[in-house]
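Dropping the structure in here first, questions after.
Other chains of the complex are left out, but the ones given are in their true place.
The first chain written gets the first letter, and so on, giving A, B and C; residue counts start at 1 in each chain.
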Amino acid sequence: MKELVKVNNVKFNYPDGTSLFFDGQEFIVNKGERVVILGPNGSGKSTLLSLLLGLLTSSEGDIQVLGVDPSKEYEKVRERIGVLLQNVDLQIIAPRVWDDVAFSPRNYGYKKEEIDKLVDDVITKLEIEHLKDKVPHYMSGGEKAKVGIAGALVTNPELLILDEPFEHIDPTCRKELINLLNDVNKENNTAIILSTHNMNTVPLIADTVYLVAEGGRIVGKGTPKEIFSEIEKLSQCHVEPPILGSLFAELKKRGIDLDVSLTVDEAACAIADEIVSLKNNSGAA
Amino acid sequence: MSHLHIPDGVLPGWLVMAGWILTAVILAFSIYRTRKTELKRKIPLIGIISALMIVCMTIPIVPIAYHINLSVIAGIILGPAVAFISIFIVDLIIAMFGHGGITVIGLNTMVVGTEAFIGFYLFQIFMALIGRDSIMWSSGLAAVIALIISTSILVGIIYASQINPEIIIGIEESNPTEATHDAHVPNELIKGVNVKSFAKTLLILLGIGWLLEGIITAFVIKYVSRVRPDLILPQRV
Amino acid sequence: MDVAIIDYYANHGNSFLHKAKAFWKIVFVALLITSIILTNEFYLLLGIYFALVTIAVWTKLPVTKIVTIAAYPAIFALIFAFLVWNGSWIRAGVIIFKALSAALTMVLLIVTTSYPEVFNVIRPIMPRIIAEGLFVTYRSVFILLELTDQLIKGLKVRGGITRRKYIANIKNFSSGIGLLLVRGFDISEKFYGVMNIRGYGGRISYERTNSFITLNDGIALVLGILIFTVVIVTVIRKSLLEFSVYILALSIIALVISSIYKQFST
């Protein structure tokens, strides 16, 4: 597997003295991997993503993104990275949706026909044709998020970096967004890094979860199931297991020990199986 | 850079005072004009435009030591009277940060306020003359001309500072022997300014700046007109 | 003009200047600015400048940072000095050090006093629209700084800022300002609404109740009067100007001692 991103014991100090140290363990993202970062408010998730994008420069440690140090040579790799930062409003720059989606390829000097094709493709894929000529300023949160994602996806990047993409978005749009990201991940083998406070989306989108504690320390890494079973670490990071995780933990307390499942389907299956088998038992007996 | 970045204590006192008095008069008039509209509504509006001007002054444009003022944009959007109040606030705050003399706030407000005033009216005239489709040209040209005029005023201030003989008083006593036969020489610090070469240097230095601010003004006004046309088209106080 | 840092210093210090009341610090500033305007003596100005740097050391804040912030006007003073160049280095020096000293005085005030306190002092002599405008402007600066930060990040990651592509950069940059402006208007409308909802009636910051002169106020005042007296004396009696070199030496010594003391005490 190819490592796209590698962060090793990186330290960053804000001018006001806030100091973040991403130690504990390496932060690694492989080709095609979907990584979710969880942690409390102010733990440094956004800071870490900014470091990856060369927006901030670390004072210590090692950062590699697509083989370069982003603080020095981000321009070399920026075409291969799609980005959606925490505040979408200020990332939608052009006064018309179509132009905004075309913003990056235009700046990268693509040819006109190529731009037209790329933009129309991504607009079709995201089903936002009806917004093409709209002024972004008046769109709803969900629409803006989609346009932002379109702008990030337009150059078919190898790596997508998204900071809290699900905030302010209604559940249906959120689901669509998750499906879309998973599709892109499958089709183009695009790696995805995202941060969120919405635990229930994590099992739907994450291959790997990183837990960041106050101050930046990376205290956990694993699949969603692994991570959500480490209760002390979670509470240290102000993270709660998704509702279903809590339910299974609660059931265990009451003496019912089932395999933890984090999606509704699996959970219903597990519970139904248990009950049905018990019923059969009692029927048989 | 039509802002006066002239240090405190260099310009003669009468000029500084004149700047303050003129500013006070215009300010009083502007406040009177805006009194008809609700104060509570105006304050946040002034606040945000002033803040925008201050923030833009903190983004230096790299190759030339220039920062944009947005004064013409403020004029076009706020109208000359409110823009003048806004500019006074900007000057006051940046002076607090040592970003220009505290005593020259009066003159500064005059110079930058002129930009907003001229910018506003030129924009209205151009729009009427060339038509509504020409919003970029109208605003860009208005900005460039306003800047040229305000810079001329700046040169004029420098020129004016050396023609009045009364300002020597402080200096001539500092060198009693020389001062006796040098009584009509202006402020020692400004004496011998070659206004022509001053103006020439300023022109070359600022030419690029004007052009840049004109272009930026044009793009910004175009952007605003596409996204929030209601902010530009109505006549404002 | 590092507004955020300046504001941070103002709210996170505990030197005598931080503790002194805004009114007396403004008196101090007024005395110093008057002094700087009045004197045209190079060595004296240099002396005042070093005295101010010494006071900067006493604020216990990062001195180099403060001096750098206050050096901004020097660029323009340099241009100005160049424009009026007549071959006299001393005269150029006077212009530059007038600018540096005046700026450093203002910066000393603003890095040790939070802005509402400053505004509260000048408020009674301002029309209401300006007094309130000052508060709101200042608050809006921080909102806009954050927006600007986000905007620049957005531009960078989307290829909107590229080395050597000046035209494209200017165009993108202008769109950015337009965006800030439009967002700014939204903000101003909301801000206005929120202020009203929360009961806005003209009172934003808190009033200082005790009006006694404390020791800290006294120190600021004495420092101001001291410098002012020296300048006034030399203005009235020109012959005393030859002593200005000693005053310069004195302030340099004060600076060196203060710096060494600070080095050892931390």
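Some notes on this structure:
Here is the rule we use: a residue touches a chain if its C-beta (ideal position, glycine included) is under 8 Å from a C-beta of that chain, and two chains touch if they have at least 3 such contacts.
Just so you know, these numbers come straight off a predicted model, no measurement behind them.
Look past the single copies shown: the full structure has A x2, B x1, C x1.
We adopt the following convention: only the chains that are shown with their structure count from here on.
If the chains shown are joined wherever they touch, the resulting network links each chain directly to all the rest. When you average the Cα atoms of each chain and compare centres, the chain farthest from chain C turns out to be A.
When every pair of chains is scored by its C-beta contact pairs, the maximum goes to B-C.
Chain C has its Cα centroid nearest to the centroid of all protein Cα atoms in the structure.
If each chain is reduced to the centroid of its CA atoms, chain A and chain C end up 43 Å from each other. Averaging Cα coordinates per chain places chain A and chain B 48 Å apart.
Here the spacing of chain B and chain C, counted between their Cα centres, is 21 Å. The multi-chain contact residues of chain B, meaning those touching 2 or more other chains, are 223, 227-228. The residues of chain A that reach two or more other chains are 95, 137, listed in rising order.
In the complex of the two chains, the chain C residues touching chain A come out as 4-5, 8, 147, 150-151, 153-160, 162-163, 165, 168, 172, 175-176, 178-179, 182-183. Residues 15-16, 50, 53-55, 74-75, 78-79, 81, 83, 85-87, 89-91, 93-95, 103-104, 107-108, 137, 151 of chain A touch chain C in their complex.
If you check the complex, the residues on chain A that touch chain B are 95-96, 135, 137.
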